[in-house]
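A single protein chain has been omitted; all remaining protein chains appear in their positions.
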Amino acid sequence: MKKNNIINLTINNQSVSVPEGSTVLQAAQKLNIHIPTLCNHDDLCVAGNCRVCVVEQKGSRVLVAACAQPVTDGMEIMTNSLKVRNARKHVVELLLSEHRADCTKCYRNQNCELQTLANEYSFGDHIFLDLVREHEHLIDNTSASIIKDDSKCIRCQRCVRTCSELQKVSAIAVSGKGSEMKISTFHDRPISHVVCTNCGQCVNRCPTGALTEKNYIDYVWDAIYDPEKHVVVQTAPAVRVSIGEDLGYDPGERVTGKMVTALKQLGFDSVLDTDFTADLTIMEEGTELLTRLKKVLVEKDKETALPMTTSCSPGWIKFIEHKYPEMLPNVSTCKSPQQMFGALAKTYYAEKRGLDPENIVSVSIMPCTAKKFEANRPEMRDSGYKDVDYVLTTREFAVMIKQAGIDFRTLEPTHHDSIMGESSGAGAIFGATGGVMEAAIRTAYEIVTGRPVPFDNLNITPVRGMEGVKEASLKIEKCKKEWSFLEGVELKVAIAHGLTNADEVMRAVSNGKANYHFIEIMACPGGCIGGGGQPIPTNINIRQKRIDAIYEEDMNMPIRKSHENPEIIQIYNDFLEKPNSHKAHELLHTHYLERVRY
Amino acid sequence: MYQTDNLVKDLVEKHGRQRDSLMPILQGIVEKHNYLTDEAMVEVAQELDISAAEVYGTASFYSFLDTEPRGKYVIRVCKTITCAMKGKEEVIEALEDILKIKVGGTTSNGLFTLLETNCMGWCHKAPAMLINDIPYTELTREKIIKIIKDYMHK
Partner (left out) sequence: METKKISKVDLIFEHIDPREVLTKAYGMTRDEIIDEILESGLKGRGGAGFPTGMKWKLCSEEKEKTKYIICNADEGEPGTFKDREILDRVAYKVYAGMTIAGKAVGAKKGIIYLRGEYKFLLPQLRMQLDGFLKMSNEIGYDFEIDFRLGSGAYICGEESALFESIEGKRGEPRNKPPYPTHSGLFGKPTVVNNVETLVNSVIILKYGSKKYKQMGTMFSTGAKVFSVSGDTPIPGIYELELGMSLLEFVKEFGDGDTKAVQVGGAAGFCVPRKLFASTVIGFEGVPTGGSMKLFNSSRSMYNVLHNYLEFFTEESCGQCTPCRVGCQQLLRGVESVKKRESKSTYLNELVKLADTMKIASKCGLGQSVGNAFKSIVENFREEIIY
């Protein structure tokens, strides 16, 4: 096929020219003609199965799916003929008939693509019989992160494509056929007992309320209103650049200060920052990396595994536990920033503030659904208590703001509380793919050489960007004496986001085809800013805007390196002694387990 | 519980590890054991490097790739129009009487499972049924009793 051929066609009698290989839907978008879609999603391959986007093509007996139909020269398309309208209305009515339209009580009320279509095409009485069956009312809420409600499922298969294409997990697949066709785990096992990584990417792409995160809002309200409890909240780096989307702002708007004020108004006793423990992670993980390098390069220790991978992303952790358990020794033993925060909230923070940890409730606001599972892992109780009590997604946080009647736009920005509220730009960029790597290099390079990284404004651009797998290397020269074993070493790193890309990297590593020292892996596309707990919808443009905002956040910080964060310096002086100390190991490091293969 | 260890490995050896080997492998397991256990599906998934949910999802699309326990002899009575017109109900009744199970059930000795199926291409000799792979046509109560007795004594 010749490339760059231009195809001329008409849509609703308007001429349009698009490149060969475009779909009718894309051509219509160029003309600003709206064709409704459901199964179609910018991040996923074409399915063409919901049939909501059917349009009339002159000369064709049947209607064609705009999302799947390639344009041809001279094609004449009608998107709004009577035939199209009637068919589309029927399709929407059919979907409604197999959907438990419990709208007023549904978590996705007013942010539901089926509801929007119903408003446009099928107000008034239902035409068809209600097909939702009793047994479908059985809701799978076994997972700490995700609830699957088949009675609201319209079988668009976006979740299945997400799980397979973006994440290469396929914890869910299409099963059965005909009227029995549905979305299933392996032999309908509870979602908590299969390879699901809890990443929540399916939740982000579900057009209805069939897949949602498990909601902990009421527990948090109860804690806030319990006078006995001191409720601390931590805010993840990616939340401040996305929460605005759920509150009427355009994607990419930074609302850090307003977010903090909102949390104070909600009644949290102390509003602290996960960015602080992101900085702490850099200290711990950077030290761990340098230690591993020393063991391998100097002591020739065969037991020490390289490359080391990051461990901040709980979706990634569960993925490797299921899929590459033999490579668990490669994963950094550092807890994620959320869990480091939790362990310190009920020890260091309690001590400093003179609080009984028994009475501390630790809440986190995360862009992530997997963090809910992570907080519930039995290993995550090193403070002697459950380190993080409740995890809320960005979306749940937005619901709380609305519930409290807060007018977010008019809030005056305030700063995070102290202690554990101070952070650097390095902590801030944890939210974007490549951010952990960049933060780590900023610190590790300086520790080893005594000089800042050789990049303009400390911006390590080779590790930035939306490419699925990024590779970079950095030659270490003129080391400080104690790091002389690294002299001349070319540090090789890789960054992957989205588990399909992670899988590719891990395959290359296990086949011996890659010789990296350090790999950053984030389970979600774009990193945490594309997390499963982020505002819906998502697409690559939205994710790019959130990333741009993250780097803006970094540039606006007075401190850009983790090791220069004064609260970090303080916590090592007052409490942890030094990175990877015995105490740090006790509280800030963890271990992993092999999990089932289905 | 049946042993799949060597069976799955042998089938994978024979048909290969590509995705397009999945059907022949699953068919091979069913041929030997009449249905797919979870263990077998997980093993196939690992051999072919695909997810177990996908193996289950694919198997569950095909009515002959059962994922629930089945007897040694799986009886499938055609229920489509001509067989329905020509006495399919009597066939089912006769089978239920002799096997003492209902459609969907398996005899307690694990020998027979009774199922219905869609048109199997014997309309001119209706009513018809399959026992495993073998078709039986122009069924009458007497004929059915004889067929089943023969299987009981196999």
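Order of writing sets the labels: A and B. Residues in every chain begin at 1.
The criterion applied here is as follows: contacts are C-beta pairs under 8 Å (C-beta built on N, C-alpha and C of every residue); 3 or more make two chains touch, one makes a residue touch a chain.
None of these values were measured; they are calculated from a predicted model.
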item: Options B:40, B:101 or B:126, residue touching the unrepresented chain; value: B:126
item: Full-complex contact with the absent chain, from B:8, B:65, B:91 or B:147; value: B:65
item: Contact with the hidden chain (one of A:44, A:65, A:380 or A:400); value: A:65
item: Touch list for chain B against the chain that is not drawn; value: 18-24, 26-27, 30, 57-58, 61-65, 79-82, 84-85, 117-126, 130, 133-135
item: Where the unshown chain meets chain A, residue by residue; value: 46-52, 54, 61-63, 65, 68-70, 83, 86-87, 90-91, 94-95, 97-98, 127-129, 131, 154-155, 157, 174, 176-181
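The rule is simple: only the chains that are shown with their structure count from here on.
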item: Cα-centroid distance, chain A relative to chain B, in whole angstrom; value: 44
item: Parts of chain B lying in touch with chain A, wherever the complex brings them together; value: 38, 41-42, 45-46, 50-58, 60-61, 67
item: Footprint of chain B on chain A - complex, ascending; value: 164, 169-177, 184-187, 194-195, 597-598
